[in-house]
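Selected chains only, in their assembly positions.
Chain lettering (A, B, C and D) follows the sequence in which the chains are written, and residue indices restart at 1 in each chain.
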Amino acid sequence: MLRGIPSLISPELLKILMEMGHGDEIVLADGNFPAASHAQRLVRADGHGIPELLRAIAKLMPLDPYVDRPAALMQVVPGDKTETPIWGVYGDILREEAGLDVPFEHVERFAFYERARAAHAIVATGEGALYANVILKKGVLPAN
Amino acid sequence: MLRGIPSLISPELLKILMEMGHGDEIVLADGNFPAASHAQRLVRADGHGIPELLRAIAKLMPLDPYVDRPAALMQVVPGDKTETPIWGVYGDILREEAGLDVPFEHVERFAFYERARAAHAIVATGEGALYANVILKKGVLPAN
Amino acid sequence: MLRGIPSLISPELLKILMEMGHGDEIVLADGNFPAASHAQRLVRADGHGIPELLRAIAKLMPLDPYVDRPAALMQVVPGDKTETPIWGVYGDILREEAGLDVPFEHVERFAFYERARAAHAIVATGEGALYANVILKKGVLPAN
Amino acid sequence: MLRGIPSLISPELLKILMEMGHGDEIVLADGNFPAASHAQRLVRADGHGIPELLRAIAKLMPLDPYVDRPAALMQVVPGDKTETPIWGVYGDILREEAGLDVPFEHVERFAFYERARAAHAIVATGEGALYANVILKKGVLPAN
């Protein structure tokens, strides 16, 4: 444990967030996402929900201001009746932490898989909600 | 050994089943299948038949409800007279464990090999029956 | 995710629990424990408290009936005023899950470190309570 | 699969048996043995009983004629009432396959662990009987 680092961020996850640069993407994958088969770098966060991880990451990592929508969600498959109230939770978090009003791009399921496969890393969470996966694109920071 | 985990499921196999996500496939390969040359991840289950493995896995892992037929068999090569009574055994197991009536897609031999090559893992069993290979596609679970 | 496996148990942790045998020990280490420097096998469980992990593990893994006290706690260093109410929580969990009334041995701090160094694995949790480390010794199961 | 090799002998186990030489020891460990923590080389044989493995190995591998008792069992811990009928099964197998009448040395539990730690390999079986572990010391063969 270090001062100012939330304990649900693992050392490996923090290292990967630091190594990411402008335009690199990270996937917060729900418990049903095929993370191990799609990840270039896999970080386990078993047992954690995505909202608390999203908030912790959004505090540490800026989102990309060079694109219109620096976050992406997986569209509900046509015909599937699943509701996605967790998207509202994500919206609130990104509004509070990143000042973004309409941050989300919506991506068809298999296109989402392809984008996850190209992402810098995937975080395998225990999130139980369906369609709860979210991709974040990193922005830039001035030197510190 | 742990409570509730059948002893024929090896630690490595259980880990791989857990790491699989929605849509990932696993091949239960008979003793003559070219498993080592086709597997992205190879798990040995030498000396075990497929029916007992299939039942143990079906108890632990849900099958994909987003496709019509979440399991696949290798078609008998035209001209080959081999009978495949083991398919009936598989059907009974999936009916009992997964509540599926017509779970099987039938795939031509070389197409089956290509699909096995793309699968998340292959389990190399000692199953002696011919044409006994079976592919399972994982489904989704609510959080637990 | 698999049926019957709590989502806070990571695939790697489950694999290690399965591979452990009679007399092997596992340390559930609090957030301040020097886990990386002492572990023969290190499993990360960042952000999780020990009580929920202890309960999940105690459901899966039997404790050793061949020793008087199959669990161990780190003694408070003489002069340190820290209270350890979490020990009562652990006691309740082991009473409920393992039927043990007096399960704990109390081990001096540096002796505890040496025993942790010899343990089969250490789980690095985010538990914030002090003196919250606990060692579990695995028992035996009949075949299943 | 190859002609003449029983399908419960995995490729890795056969390779290790071949690489062993005069005086090297292999442990057939029951399902409760701490195999992963004691093995220099670990072979998994989950779900298999020891008798069928013992017979298959005894057919392939000679036992050491330079010692009085080329096999060893773990003594029942004093006070433990467990019966060990499986020892008789082992005795029958070694009589039939190796022509030995009194093959077994009996080793105290913790001395057995130390000897297992020095052995060339440990096979982790799913054998459910208690005190079912057995150590085999390899002998010599004329050239073939």
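Odds and ends about this structure:
The definition used in the following text is that a contact is a pair of C-beta atoms (placed from the backbone, for glycine too) under 8 Å apart; a residue touches a chain by one contact, two chains touch by 3 or more.
Just so you know, these numbers come straight off a predicted model, no measurement behind them.
A single sequence accounts for all chains of the complex, and while 4 copies are shown, the assembly in the file contains 10.
Just so we're on the same page, only the chains that are shown with their structure count from here on.
Interface residue usage between subunit C and subunit D, two copies of one sequence, is largely distinct: under half of the residue numbers at the contact are used by both copies.
Per-chain Cα centroids separate subunit A from subunit D by 50 Å. Distance from the subunit C centre to the subunit D centre is 32 Å, each centre being the mean of its Cα atoms. The centroid of the Cα atoms in subunit B and the matching centroid in subunit C are 35 Å apart. In subunit D, the residues that reach two or more other chains under the touch definition are 31-32, 126, 128. Listed by label, the pairs of touching chains are A-B, A-C, B-C, B-D, C-D. Within the complex formed with subunit C, the subunit A residues making contact are 1, 6-13, 31-32, 44-48, 126, 128.
Of all residues in subunit C, only 1-7, 11-12, 14-19, 59-62, 141, 143-144 touch subunit B in the complex they form. If you check the complex, the residues on subunit B that touch subunit A are 19-24, 66, 120, 138, 140-144.
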